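The structure appears right after this line, and notes come after that.
With one protein chain held back, the other chains of the complex are shown just where they sit.
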Amino acid sequence: MAGFILKRLLQAIFVVLAVTLIVSFAIRLSGDPAVMLMGGGGNVTEQDLQNIRQALGLERPFYVQYLSFLQGILVGDFGRSFMGGTPVSTLIAHALPSTLLLAFTSLLVSIALSVPLGVYAAVNRGRWPDQLIRILSLVGLSFPNFWLAIMMVLLFSIVLGILPPSGMEGPESFVMPALTMAIILTATNVRLVRTSMLETLSQQYIMVARSKGLADRVVLYKHALRNSAIPLVTYIGLQFGSLIGGIVIVERVFNWPGMGTLAFDAISGRDYPVLQGTITVLALFIVLINLLVDIAYGLIDPRIRTE
Amino acid sequence: MSDTAAKPASVHAPLLSVRSLSVEFGSRDSAFRAVKEVSFDVMPGRTLAVVGESGSGKSVTSLAIMRLTDYTGGRIAGGEVLFRRSEQETLDLVKASDSTLREIRGNDIAMIFQEPMTSLNPVFTIGNQISETLTLHEGLNARDARLRAKELLQKVRLPDADKLLDRYPHQLSGGMRQRVMIAMALACNPKLLIADEPTTALDVTIQAQILNIIRDLQQEMGTAVIFITHDMGVVAEMADDVVVMWKGDKVEQGPVREIFAAPQHPYTRALLSAVPRLGSLKGQPLPKRTPVIVMDGGVPKQVGETHVQNTADYAKPILQVDKLTTRFDVGKTFFGRVTHRVHAVEEVSFDIYPGETLALVGESGSGKSTIGRTLQQLIEPTGGTVRFDGRDMAAMSQGERRRLRQEIQYIFQDPFASLDPRHTVGYSIAEPIIVHGLIKDRKAIDRRVQELLEQVGLQPQHAKRYPHEFSGGQRQRVCIARALASDPKLIIADESVSALDVSIQAQIVNLLMELQERRRLSYLFITHDMAVVEKISHRVAVMYLGQIVEIGTRQAVFENPQHSYTRKLLSAVPIADPQRERAETRIEGEIPSPVRPVGQEPAIHRMREVEPGHWVAIEADQLRGAA
Amino acid sequence: MAGTQAVPSPSRRRFRSLEFALGVILTGGMCLAVLFSSVLFPDGGESMDLMARLIPPFQNPAHILGTDPLGRDVLARVIVGGKISLTVGILSVLGAVVVGTLVGLIAGYYRGIAEVLLMRFADIQLALPFILIAIMFLAILGTGVDKVIFFMIVAQWVQYARLVRGSVLALRDREFILSARAIGVGNRRIIFTHILPNVLGPIVILMTLNVANNILLESSLTFLGLGVDPLIPSWGGMLADGRTYLQSAWWVSVFPGLAIMFTVLGLNLLGDWLRDLLDPTGQTSK
Partner (left out) sequence: AGTITVAVAIDPGSWDPIDTFLVDWSSAANNMFDGLTARGADMKLKPGLATSWEMLDNNSRIRFKLRENVKFHNGEPFNAAAVKFTFDRLLGEEGKKGPQQSNYNTIDKVEVVDDNTVDFVMKQPDPVLLTKLAGYGAMIVPPKYIQEKGEDYFNTHPVGTGPFKFVEYSPKVSLTLEAFPEHWGGAPKLDKVVTRFISEANTQVAELQAGRIDVATLIPFGLAPTVEKSQNLDLISITGPTVVSLRLNTKNGITKDENVRKALIMGIDRDAIIKAVLLGHGKPIASFQSELSFGNDPALKPLPFDLAKAKQMLQQAKVPAGAPVKIDFRGNDATFREVAQAAAGFLQALGLKPSLQPYEPPVLLNDIIPNGKTGEAWHQAWGGWTFDYDNTAYLMYHSGEKWNPYDNDPKLNEMLEKQRTIYNVQEREKLLQEIARYVADRALEIPLYNQNTIYGVNKRVKNFDAPSDRRFRFQETSVE
């Protein structure tokens, strides 16, 4: 186990290094933050730009900038935003909880929706509830998230007036963003649950459980579900990355003060430190989630535990 | 015959009475009737064996009794299943409500399934799965249920029951799992135990153990047993009464001795004629083909002839294996250093001569397949030399090695798994021809494929079908045709008939022997079924833990077994003869593991020659592990 | 008995299923309309009439589905828009499938360095939030249909490679592969005639899901201002542009949305069906 964790940690470091390197390099290929900071207002001279680059440390060669960024990470210092000079760590400290909260809420909502639906569809395989659930799940895949989000705002905030259209305040402000993300996640998860459930239900131990006289509920939710969970958990690990990607847009529509907004604004403003910081932290989280997924495997399936 | 005619002498009324039970699958308009109006009784405390070929409806009948067919898309189309719950209460399970059924399942009627590997839920502990039944039906609390579970495990003679409760299924061997299944089934002292091929997937010695346990427990608890199998040897050992099923119908029923002594229905006769009987070639030096009766659409037909297999030519061996060693690295440290090795094959030597069949027997994991795969170049040997036609394999060029793959062919155990499901069988058979460039012309290839299909007893038009459209026996014929396609000299048949029904098995064995005669083929016949070995082989090698412990002519090994392990193997084979005294020899213990830490090499047995050509390993301490 | 029973061949069922019918009607209808769009709407949905802007649907027979804020016919744009959307959706997926499958086959079959590289690559890819990278890379590459497709291929091939590698690993040690090797079949032939057909099923499913996904991605990119030339109608672009009119002129974005929905539905139904078709045993469950 210790060896496993060590190996995963090394992998994680490698991944984070690679990710930051790619991002840091790529972002420097287009657009000069000095110009972005000047915004085009006033009589900008090359000297002014030079001054700003100097102040931001941009005149140094790329590898020096990158190394000093890495050096900073080691002591938990992500640098300061080019825009406004706020420490990146402060910005992330504000934004990370919002994003994680949103991501996990949507994941939970999605699981709460997709598991019973998927199980129900599997049990009724080929009959109309199955068809209906499958078609609905495809419909869920057919709309871009921003569009769903706007529709929801129109319905719940403007027509019904029961939910705040944006911002992160009370629990009610979670409803729409989480639901938007969850609907899209659910669409794929339902199919996944259904498929793996079908696979499990055809196993002999399910018949054995039934031959013991266990109630359907126990058979499905105790004996079958846990065995079907592995593909779902794997997928959730894989999904997390795209979940964060989707969050960029959902955060924008719902004006959610999270990492997506932060990173997006950082790209638009060529705010290198903020972008590097957010991507590093996000990558770390994704790697972490996948590590958790691996650990979860062991909890779910003892066969994996011993290896 | 009438249902009551065969009732054995018993003062009791039947515990379970199945009357005109029919089960259907599929939609109502295109229903497939898997069980057709089957009737039989089960008496308290007695064992009823249900036999019949694969697909005859044995499992469906047993599932239908517990109404578990509800969950497989099946439908009980008619009949009743009367179960005497108590002296006063007799229930028709076909009409019983779901909640009543749940009370009965696992409590009054329990079931053991065929595959011990997949019968236990991999994610829950053994203890959890046994206690589940107890808390449900007996209302025990967690602690009491655990205590009971432990007792049950002891009852099925599992050592270290306490620790076992917290183990997971994958940490147990197949035999142990099957014993757990039995413990689980017996948890609530059921009145009726349904055992659906409970030992088919197990080794002969383990099978003997399991059969003993079931028999003992049945005597102790007075449970009635429905025992489903297709192994007539097991029937002879276990059953009081027998029901024979064929294509969904019950064709015969009676006390076990009567059925064996005087089978009435042609199918029963066909079945019995196909059963290989250990010892039937006693005193005969060469293997012998015997005719089999097969059912040709309801009419029995005798195929084949009696023929002594005098094909071997002992002038010069075609294959010489010398000190072959194959090991697998398992268990690595974090830095990739190997910590453990599987010593699958250790310094094994033998020869095979043209036209000869060498049988390689031994229990699961003893290294039989590894030898076969090494010879077929699917695995790199760790040491030793292999000569084919006098040439050293290790010294061969790429091209020569490739040709070797044409001259040596391998037939796998599972004919279904060894055919690519996405290609027609015609394609699969043609592939070796194409790959080795034996025939260039497309048309000629097609003709050759058709020829081969006919040779193995299939029809030319079958070439266009996919593997799943064949029965198990037909698929194995396809595999044989495929092996023959490249015109080999040596065929390695790895458990090639183990998965087949006895009657089909007999046909395939005959086919192999016929082909041997016609084409002077040599066979390395790998199996653990001693009865088949007796029928087919010229010589036998017995393997134990990666080494050959006894090798000699079939007659020598079978009639004069020297090694204790050979004897044990022979005694574990169930004999299809109910007249015989039931074996009282108790076989205990698991097979030791070939996995060893690096550096701890196993000792190599020294062999001594007991009679010309009959070599036996010297047993240092009488092989305590095996005895 | 260990052998599997012969299953009644589902081939007859295959062509009669509701799924197939619906899939063909939806996808086929959409594809036909798109193919013949240049005949149906020779102007390519580009003729503009600022005087006839935002006509509601079903009111003017010349504009059955109404007009957009620039007075262009919504029906024409929806039909013509399918061209770009389907091109982006299908080409990007095909590209990614080809690359990913090849790499996955090699990595899974030969293992070794190719596999290590692939897996590390996959880890990196997983840890990069897709949209953010899209924004950055499109900023560098520039926008345009070809760039969007290229980017999607770059971003998605790993998915397929992972999937294929996983299937190959499971297949590698299956008996029929071993038996092919035992016969002397070479590696390349094993990969392409035995392994590839057996991994196609899950690929087809992922493909159909990703076509939908990529059509929508194009839309999200437009939403973020990185889409393709807005003159060329595309469903994603219409959906994104129409979002400000949701309250006043719903039809501008609802119809392209429906077009996406029907296509996605049709493609997925067809995908399910195709997967079954690819599997002659008819045993894989959906």
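Order as written gives the chain letters A, B and C; numbering starts at 1 within each chain.
Throughout what follows, a residue touches a chain if its C-beta (ideal position, glycine included) is under 8 Å from a C-beta of that chain, and two chains touch if they have at least 3 such contacts.
If you're wondering where the values come from, they're calculated on a predicted model, not measured in any experiment.
Enquirer: Which of the chains on display does the removed chain touch in the whole complex?
Expert: A, C
Enquirer: For the chain left out of this view, which of C:224, C:239 or C:264 touches it?
Expert: Checking the options C:224, C:239 or C:264, the one contacting the hidden chain is C:224.
Enquirer: Can you work out which residue in C:139, C:153 or C:191 touches the chain that's missing from view?
Expert: Only one listed residue reaches the unshown chain, and that is C:139.
Enquirer: Which chain A residues touch the hidden chain?
Expert: Within chain A, the residues that touch the unshown chain are 30-32, 35-45, 48, 51-52, 54-56, 81, 83-86, 90-91, 94-95, 150, 153-154, 157-158, 161, 164-168, 252-255, 257, 261-262, 265, 268-270.
Enquirer: Touching the absent chain: which residues on chain C qualify?
Expert: 46-48, 50-51, 53, 69-71, 135, 138-139, 142-144, 224-231, 241, 243-248
Note that only the chains that are shown with their structure count from here on.
Enquirer: Have a look at A-B versus A-C and report the one with more C-beta pairs in contact.
Expert: A-C
Enquirer: If you average the CA atoms of chain B and of chain C, how far apart do the two points sit, in angstrom?
Expert: Here the centre of chain C sits 47 Å away from the centre of chain B.
Enquirer: Averaged over CA atoms, how far is the centre of chain A from the centre of chain B? Could you give it in whole Å?
Expert: That gives a centre separation of 50 Å.
Enquirer: Where in chain C do residues touch two or more of the other chains?
Expert: Expected reply: no residues.
Enquirer: If a residue has to touch 2 or more other chains to count, which residues of chain B qualify?
Expert: Those would be 114.
Enquirer: Please output the residues of chain A touching chain C within their complex, sorted ascending.
Expert: Those in contact with chain C are residues 11, 14-16, 18-19, 22-23, 26-27, 29-31, 125, 131, 135, 138-139, 141-147, 150-151, 154, 158, 188, 195, 198-199, 202, 238, 241-242, 244-246, 248-249, 260, 263-264, 267, 279, 282-283, 286-287, 290.
Enquirer: Under the definition above, what is the set of chain C residues touching chain A in their complex?
Expert: Touching chain A from chain C are residues 18, 120, 123-133, 135-137, 139-140, 209, 212-213, 216, 219-220, 223-224, 236, 239-240, 243, 246-247, 253, 257, 260-261, 264-265, 268-269, 285-286.
Enquirer: Which residues of chain A touch chain B in their complex?
Expert: Checking each residue of chain A against chain B gives 3, 6-7, 203-215, 223, 226-227, 300-303, 306.
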